[in-house]
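Of the protein chains in this complex, one is absent; all others appear in place.
Chain lettering (A, B and C) follows the sequence in which the chains are written, and residue indices restart at 1 in each chain.
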């Protein structure tokens, strides 16, 4: 894993993306180490005991020139709510870089990245970092309805974006797994990646497994420490109980014990 | 005691008076009941469990037209510090009005009000409310040094202000009890009032007792509830253990069991 | 319902709102005669909680009957006297007097106060002690007898079963945990008594576990107490097996909390399409 650190980052932007999603940009006190899609930061939300434990968030974007990194926060409970109330100028204590990143695609690979809910950030980061021509990258993003989607057309230059909504108010109607690319064309991809609600990831994993396609997912198990000491975040794998925070959050679906 | 209430007041001003004292003005959601010098409010500082219990503060000024009341907060520990970081527009949950007020002086009385530390507010409120001509009112305010004093010259119209500092950097050198008015002229007063650190109040009470002058003090015992149910704030009195929050905070020194 | 020692004798809460809206009020612990309680300081704030060392300050049962009871007896809510004593005889003495009061339909036998030298928790931490005092008080009392249990024990179910065996109609738990706080700068204890009773949200997880254990161990109703601040907390205690709950320290934070809890529970029942709270009791989904 290499050296990890705890540092105070300064919030430079906090932008509301839609009703429940916020983009928060953070400036490191020094120069940033290299971070990769799938890795995460663990944030002390109030520098207090009110929200006692840190909260983990995937890294969404990184700018090595400005030494900033961004996260996308979906409001779920107390901690994420407080976090989205933060004002630029405030400091946040951050532990990072944490976790293992997604496997990078090989040159000429065709990849499919499937994101939903709070799993959007690493998928977009991955599309951007893949180094592949946009033609080789498909990104499916699912949400309940149009209002739950955030504006990501800027990512069109890294891949083709396909939206789905459960109520059909935008893009393909249904779950991400109802999208034609996942229903019929999985075999066309060399690698499939997914991050989002567990049910969604399992559905994608099931299809990938059936199609025999390489598939990695990024888990969001509950964490107390985030750096491998508490053994709270474990996921059963072929190697026994693995720590999602250090041996994941990215796992190859073949290593997981999912019933898919 | 009458009806008490819990309401959200809006902070309209938060003014730094000196290094450690802040004037906080609060607007009631409706019209204010009559409040009197010595009464206090109990404030939920963060609307959270971080600072678990409320903190009591004496009422300093009240404006029935604007429905505002003010407090002077001296930074002592965690709670008072957080409170002074509040920004106008924020709301504070306030329980009030609490406690018994000072006995009002009779017409033509000469009174002496002695304040120190966090005890300044009720003394100034009392001077203002006394209804006496300024000539009949002396106010002694003590502090460690000049920098610890706050600007109160506006209160000159309610009484004559006398400052003391322990280091002699402003006004009379020494403790408030070293001031000539307290050393030699106590008999000239009909009523003496004091609020501040316990040692100071005991010293004043001792002199008043010797001089046989009516004296009331306002205690600042630690409180959990502030409205008479927890029995944590008690002070031994001639009637047994009295609740400072409901039977005080103002006590006649003859009722206290102080060794003075 | 409001927990004993945190709502005075109901009048102080009635200063804020009409207490007839409440399910019941457990009055401040009462002893046979006047007790001054412990010396000041009696409280210390702790992370998500507080310590108290009040030590059962009260004016005695006779004063209560003559002066307080007449003023509060028609408040329109259940009033429960919290019975205390240094000896079994003292417990019985208070009980006998309360037995005569028409508008008091239940007592809570406090065998768990950690802040008194004699009696209190001493009875509540062993089965024989708990049995002995429950047996004698039971003989002296015709109406509902609730026994309040101490969490400062290895096995609270055992104590609960013991008092059930002696005729208790219900148990309430928990009383406060024995704790301590020190001022590192002055190097002195923050309480005059060195140790005191810990209450508030900090203790909720332990209290909830104890309620769950006890509700599986006894057949009589269990009243849940410990760090309840909102409707979700109250519902958790009911799911763990409590038929009712008491709110204590939360009142210091805001005396209106019990009303908000009642509203919140109603709202929960509606949202989840549940007819009555009794359908929640013990319905933890395993």
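The definition used in the following text is that a contact is a pair of C-beta atoms (placed from the backbone, for glycine too) under 8 Å apart; a residue touches a chain by one contact, two chains touch by 3 or more.
Just so you know, these numbers come straight off a predicted model, no measurement behind them.
Chemist: Quick check: which displayed chains does the absent chain contact?
Modeler: Visible chains that the missing one touches: A, C.
Chemist: Residues of subunit A in contact with the chain that isn't shown?
Modeler: These residues of subunit A touch the chain that is not shown: 1-6, 44, 49, 51-54, 93, 95, 221-236, 240-241, 246.
Chemist: In the complete complex, the non-displayed chain touches which residues of subunit C?
Modeler: 46-49, 51, 125-126, 152-154, 177-182, 184, 186-189, 194-195, 198, 200-206, 208-209, 212, 227, 231-232, 235-236, 239-240, 268, 283-286
The rule we apply is simple: only the chains that are shown with their structure count from here on.
Chemist: Nearest whole angstrom, what separates the Cα centre of subunit A from the Cα centre of subunit B?
Modeler: Roughly 55 Å separates the two chain centres.
Chemist: Roughly how many whole angstrom separate the Cα centroids of subunit B and subunit C?
Modeler: 35
Chemist: Find every residue in subunit A that makes contact with two or more other chains and list them.
Modeler: Answer for subunit A, listing residues that touch two or more other chains: 49.
Chemist: Please set out, as single numbers or ranges, the residues of subunit C touching at least two other chains.
Modeler: If we look for residues of subunit C contacting two or more partner chains, we find 47-48.
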